[in-house]
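Heads up, one of the protein chains got dropped from this complex, but the rest are sitting where they should.
Every chain is named by a letter (A and B) in the order it is written, and numbering of its residues begins at 1.
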Amino acid sequence: MTNTLIFILAGAFSTATPLLLAAMGELVAEKSGVINLSIEGMMALGAAIAFMIAYQSGSHALGFLGGGLASVALSLIFSTLVLVLNANQVASGLAVGILGLGLSAFLARSFESLTIISLEKLDIPILTALPLIGPVAFHQDVVVYLGLGLAVALASFMSKTRGGLILRVVGEDPHIAHSLGFKVLRTRFLAISFGAAMAGLAGAYASTVLTPLWSDGMIIGRGWIALALVVFGTWRVFRILLGAYMFGLALLADLAVQSLGIRIPSQLLTSAPYVMTIIVLTVVSKDALRIKLNAPISLGENYKPSK
Amino acid sequence: MTDIPAQSLLELRGITKRYGAFVANDAINLIINPGEIHAILGENGAGKSTLMKTIYGVHMPDEGQILWKGAEVRMESPGMARALGIGMVFQHFSLFETVTVAENISLTVPAPLADLEEKIRAKGDEFGLQVNPKALVHGLSVGERQRVEIIRSLLQDPALLILDEPTSVLPPSSVEQLFQTLRKLPERGVSILYISHKLDEIRALCHRATVLRMGKVAGTADPRTATSSELARLMIGRDIPHPVHPPSRADGEVRLLVQGLSQQNPDPYGVDLKDVSLEVRAGEIVGIAGVSGNGQSILTRLLSGEEVLSGAQADHIQMLGNPVGHLNAEHRRRIGLAFVPEDRLGRGTAPPMSLSENSLLTAHRSGMVKHGFISRQKRDVFTDTCIETMDVRTRGRHSLASSLSGGNLQKFIVGREMMLSPRVLIVSQPTWGIDVGAAAMVRQKLIDLRDQGTAILVISEELEELFEISDRLVVMFDGKISDPVNSRDTNAEEIGQMMIGHFGATRGEAA
Partner (left out) sequence: MSVWPFEIVARTERSSRMLFVVPVLTVVLTVICATIMFTVTGNDAGTALYSIFVEPFLDAYGISEVLIKASPLIIIAQGLAIGFRARVWNIGAEGQLTIGAIFASLIPIYWVDQPFSLMLPSMIVAAGLGGVAWAAIAALLRTRFNASEIIVTLMLNQIAAQVLLYVINGPLKDPRGFSFPQSVSFPPEALYPLIVEGGLLRVNYSIILTLALSAVAWVFVAHSFSGYRLHVGGVAPAAARYAGFSANRAVWLSLLIGGACAGLAGVGEIAGPIGRLQPILSPGYGFAAIIVAFLGALTPIGIVLAGFFMAVIYVGTDGAVLSAGIPSSAPMVLQGLILVFYLMAYTLVNYQLRRKPGRMRA
């Protein structure tokens, strides 16, 4: 019983990591005022490329690099549509997402059902040996800790640096930002690219570490969960971090339900994150002030420079 | 300060700026001395904003020179103007609501936040501009936001600060506080260019006033000694026509009645309505004069039904005796309202739709829709009739609204609304930006409609127009409305004074 509990609590760190990575990327894109609905496809492409590279080279690091870059390359299409051609963000995101899903299956078709070895879990002196907390929190792979570190770094980038400030104000009001001399489109381009890179890394983690095998459709909706997470966390890094862990637990729902002997349908737990997201969105949106303080105000609106 | 300094701070020589054939600024000369508070006074469209944008480098003049501290400069960008020492506080602030005061300022005055917060406090103490640097802007009042804007400008050590209608967004209680701040600036070597149309303020604050009229300098005056009549005359500066059509019957029933209407403006930069009362009778044209930005926009939206009041306030607005304040535009139109808005494209018409489709927008009640379906034939006949009677120059009813010139589109909208045989017609800026011929025609049509018994309310910035067509006139200023005057018995000077806030012993001022 305790062992199962530890297994699940520890496992949630791993299942949460791709969600966290992708959601942080989407957070940055959305903060700049762009909603990118193609994360699912970008994760899939990242996963496919990362797996192929890791399989061939035996290097997880190269896999992550390749996955991130592939995603960024795909995002160039999205950026072109949205920033240059002023196409609708929703339609563009869906289009690029479908393309990403298709490309992932297409490019990795000869790798179907192959497996590789996952990253090893770190053994940290003293800490890993702690009862309960040791195996849960201090016996994870390196990417889990990098993800947590990145969350801290992103939070301080957003709140403490000039770059983070510019990102936020571009998302609030691109017109004023432009009039003060900031490059709206460049900022958004960088934000979209960062978001894509993170989605690619999230996919890489899913296919080379979490379940180190390639199969078509393996992302199974985790891109949409990442999107939900951003809303669930009301566009704050640490709330997203917390949400990622909760959603990660929910993904282990089946295991949890069986092991704890509780007789509730696992589908209820699986849909919990989405239901919670709708509730949070509703509560936040109801109050115009709260949505203003949390959501990027210009989200989904293209910015056309007048001159 | 009264003797002429050896060197001017800013001098404009023969500045001319054209937009197409329209001359917005015509050979403007202006001298601003160090330590001076200089007012620019003028009606809407007199060229004030164009001139300020030239000085601040938003655009370049077509002709003329700008001399800064005696040396000629090419003011190519706001950044360059700021580098030279010119700061500007626009009427609409450039602040982000979701970040703090200090962060907002740090965007244009890069510095570590802690240092900046210290500087903001110091400037605040020095000039009486108290504001909490750590506060988020969204929670600040408009007055506080203005302080942030002024502090932001002052932190860049300007020699000249331009303020565009700074009191238009302030409650009266904050105005005096602002003036105390502004009076301190000249002692510290900052000159002020103060744009306003409010005479009281200019007389209370400024050392010199330049009056603009139709793009030209109409004259300069010392506002501390000039009378308001003199300034009003400089500003209006022309003889005003009187109505040539016969006066209306004074005994028509009251068709539109507004009583005691107070309403907060949803636009944070807009003026609130204060106890507005007004009546329009059958068979008369009532004009609302006034410089724009005094509450006309929100009043118009409340009258048209684009903004609605709560049910409890419904009887502040009545049409033909019915309380209508809570009804939306479609319901009010059923009672007999028609309305011509000042925005022709996007509001009065849907730009990517044809004229035929745009007829449907408001004229659908006149038999064009049966059992939920559109009768194309009725719609097209209506559209053709409208195009013909109003002489709309277009290739036909299939033309997109966006393809028509402003004047032709206005003729179309006016025609469409008049063909509905409204019992009450509200027209906002009937001839804004349209050519002389079209304008004359629109005015004549309004008079014809009046003679058929419609109650007409016209909101316009053009005094001549109002004098020409109105039977009675009221003036809107700072969210208040004056008592009506008979437009055949008044003169430009009286209206001009009302337009700068001198209502005399009227209801508006008493409120």
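As a working rule, a contact is a pair of C-beta atoms (placed from the backbone, for glycine too) under 8 Å apart; a residue touches a chain by one contact, two chains touch by 3 or more.
These numbers come from a predicted model, not from an experiment.
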item	value
Per the touch definition above, residue among A:Ala61, A:Ala129, A:Ala153 or A:Leu268 touching the missing chain	A:Leu268
Selected residue (touches chain absent from view) among A:Asn86, A:Thr115 or A:Thr161	A:Asn86
Residue, one of B:Val369, B:Leu420 or B:Met441, that touches the chain absent here	B:Val369
Chain not shown, touching residues in subunit A	35, 37, 41, 77, 80-81, 84-88, 90-92, 94-106, 109, 216, 221, 224-225, 227-228, 231, 265, 267-268, 270-271, 274-275, 277-278, 281-283, 285-286, 288, 291, 300
Residues belonging to subunit B that touch the chain removed from view	304-306, 328-333, 339, 341, 343, 346-353, 357, 360-362, 364, 369, 372-374, 376, 400, 402-403
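Everything below uses one rule, namely that only the chains that are shown with their structure count from here on.
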item	value
Subunit A residues within the subunit B interface of the complex	162, 165-166, 168-169, 172-173, 176-177, 179-182, 289, 292-293, 297
Of all residues in subunit B, those that touch subunit A in their complex	78-79, 94-99, 103, 106-108, 110, 136, 138
